[in-house]
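Just below is one structure, and these are the notes that go with it.
With one protein chain withheld, the remaining protein chains of the complex are depicted in position.
Labels run A, B and C following the written order; every chain starts at residue 1.
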Amino acid sequence: MAPTDRFVTETRLRVRYAETDAMGIVHHSSYIVYFEVARSDYARQRGSSYESFEATGHHLAVSEINARYHQPARYDQEITVRCWITAMQSRAMTFHYEITDPAGTLLVDGSTRHICITQDGRVAKLPPSWREWT
Amino acid sequence: MAPTDRFVTETRLRVRYAETDAMGIVHHSSYIVYFEVARSDYARQRGSSYESFEATGHHLAVSEINARYHQPARYDQEITVRCWITAMQSRAMTFHYEITDPAGTLLVDGSTRHICITQDGRVAKLPPSWREWT
Amino acid sequence: MAPTDRFVTETRLRVRYAETDAMGIVHHSSYIVYFEVARSDYARQRGSSYESFEATGHHLAVSEINARYHQPARYDQEITVRCWITAMQSRAMTFHYEITDPAGTLLVDGSTRHICITQDGRVAKLPPSWREWT
Partner (left out) sequence: MAPTDRFVTETRLRVRYAETDAMGIVHHSSYIVYFEVARSDYARQRGSSYESFEATGHHLAVSEINARYHQPARYDQEITVRCWITAMQSRAMTFHYEITDPAGTLLVDGSTRHICITQDGRVAKLPPSWREWT
């Protein structure tokens, strides 16, 4: 369950046909993209879009992802991705995600860890405005 | 049918599960990626990889694509993409593609047109070594 | 320009990071998926979702796509896909698309042609409710 003691964003998406596979359900790699869309939304709602972050010459390199698949989503289904931060370090941060259907059933949850790097690949400190997020 | 009077490359691919959709067949957008893989192969086989082309600060921007879908490909199927050049101009070029199954049945054919641009988006001349291709 | 004498839908999307490529812009195959999202929206807004259409045991097989790329879209950009029908036959239909940025600049336009087929791949008539669309 999403925590109540911190900033949690909700992103609503509708499953695209291209995201399904021959099993008739959403392909497992598509949820990794849903996580990313939610992460973009999170930064935007915190007032500092990832696009403006990259404009400073930094990137957030993904260092780890984990996902657990509970129930499949299907074409045209509306899903909600909840996203929040579970760890914040000077050079790295971890997001957690929960994807649910309109009835609130948990479909997928997971986390991604990110390291702040410069354009030439060196590890750098996260912007102070981001480090305050928790 | 692929022409016999010019350079034609053959790229063999095996359909990935992620490229299928809920209809049980390869999603139509996946063939556009197969075209691109064949184009990369074409440049490599002509002795000038697209990767080395980009290293000179140029890109080939796609200006047009066309595809006709005759028969569907399915998961795990081996397919062949034939690729050749149908038009060469000083700043633009057109590739044609034919995708067939092992029995030679035509699955998809199409074409893509490309304009040579610099990193900052200005139209530029194609490298002389590429302009000799036909 | 989108016509004024027929039903035209507008679908708003925000470019995902996963849809970009190493050129720093949206990969050309991603627009084919945007077309599909707009087409799904079109059916839904006409009161007959593609999901309910497939539930009758029919599919719309893509038989042809065409796209012209005018200006690139970039990560996080909001884009609008306008979609309308340009041809309706008993067993086939053609959609046209225009993708613009918030300033109204045309980024990509194109069309897709579809044939109505049954689960076992035979060509079939489109549902009467769909054939009235123009």
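Please note the rule applied: a residue touches a chain if its C-beta (ideal position, glycine included) is under 8 Å from a C-beta of that chain, and two chains touch if they have at least 3 such contacts.
Being a predicted model, the structure only gives us computed values, none of them experimental.
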Next item on the list: Determine which one of A:V62, A:A92 or A:A124 touches the chain that has been left out.
Entry: A:V62
Notebook entry, point to check: For the chain left off this view, which of A:R14, A:H28 or A:R46 is in contact with it?
Noted result: A:H28
Next item on the list: Using the touch rule from the top, list residues of chain C that touch the missing partner.
Entry: 17-18, 20-22, 24-25, 27, 29, 74-75
Checklist line | Residues in chain A touching the chain absent from view | finding: 22-23, 28-30, 32-33, 36, 54, 59, 61-69, 72
Notebook entry, point to check: Taking the full complex into account, what residues of chain B touch the chain not shown?
Noted result: 14, 16-18, 33, 36-37, 40, 49-51, 54, 75-76
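In the analysis below, only the chains that are shown with their structure count from here on.
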Notebook entry, point to check: Where's the contact count highest, between which chains?
Noted result: B-C
Notebook entry, point to check: If you average the Cα atoms per chain, which one ends up farthest from chain A?
Noted result: B
Margin query: Report the chain ID whose CA centroid sits closest to the centroid of the full protein CA set.
Written below: C
Margin query: Based only on mean CA positions, could you tell me how far chain A sits from chain C in angstrom?
Written below: 27
Check: Counting in whole Å, what is the centre-to-centre distance of chain A and chain B, each centre being its mean C-alpha position?
Finding: 33
Next item on the list: Determine the centre-to-centre distance between chain B and chain C, using the mean Cα coordinates as centres, and give it in whole Å.
Entry: 23
Margin query: Quick check: what residues of chain B touch more than one other chain, meaning two or more?
Written below: 22, 29
